[in-house]
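With one protein chain removed, the remaining protein chains of the complex are shown where they sit.
Here is subunit A:
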């Protein structure tokens, strides 16, 4: 690079400038949300709040903490994330393992049939009718069962299992382990990185679940956080949402909205360092397969 030409230098400077600017575009909106959630309603309305709080206040957070319906929605989201991800991992690994073994006759056909579901997804209405027939609408199962296995994650896990040395599995069988024992005490412990990757993908999906709740849940007491948040985002008047514990003026609506956005984002932010460690490898295995 010592003999870099002038045009090369100009390009490099422009490149760094551009990327820095782009990075700021990605980052500053978060700062804006944080700043607004900590600024007075008057300051927000006058357009004074950019990336730092103006007339600092925490009363939106007080409102959020006192609103039972937000807490309930938060708890439901935690529930579907924890229970849902457990179901996801159990269902995905018990299918991925047999499909990764060469002894499983017919696995090619099954893999193609599963791949086809990625290309042809069923229309919404037949899915809805099925859920209704199964009496799953208006239950939290509707947010966990229909999405129990993602074909993409199944392929990620299957590729990982297929790479494990056959000798280990054969040795376990010779020692008298049944297939279930082999899976539970040999294969799964060896696959922790892959399980972590897939588990994190599933957790984020479960936490962010909105569409399924919109389709299958009418009962307001079962709303997950994303639906509750959306409801708050489209109201101009917080009195409509039924919280009387806290006096709100119309001008502080946006502050409350931003505070709830932060509460809904917090678990993702906390997970992000782990996410980053795993998602790239998972993403690459998965896309090579499909």
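Just so we're on the same page, contacts are C-beta pairs under 8 Å (C-beta built on N, C-alpha and C of every residue); 3 or more make two chains touch, one makes a residue touch a chain; residues count from 1.
The rule is short, and it goes like this: contacts and distances are computed from a predicted model.
This complex has a chain not shown, and the name its UniProt record holds, of "Protein lplB", "Cbb3-type cytochrome oxidase assembly protein CcoS", "Solute:Na+ symporter, SSS family" or "Glycine cleavage system H protein", is "Protein lplB".
The chain not shown here is touched by just one of A:149, A:172 or A:194, and that residue is A:149.
Considering the complete assembly, subunit A touches the hidden chain via residues 1, 5, 8, 11-12, 15-16, 18-20, 22-23, 25-30, 32-33, 36, 44-47, 49-50, 91-92, 94-99, 101-105, 108, 110, 113-114, 117, 119-130, 132, 145-146, 148-149, 154, 159, 162-163, 166, 178-180, 183, 204, 207-211, 214-215, 226-227, 229-230, 233-234, 254, 257-258, 260-261, 264-265, 268, 271-272, 275-276, 279-280, 283-285, 287-289.
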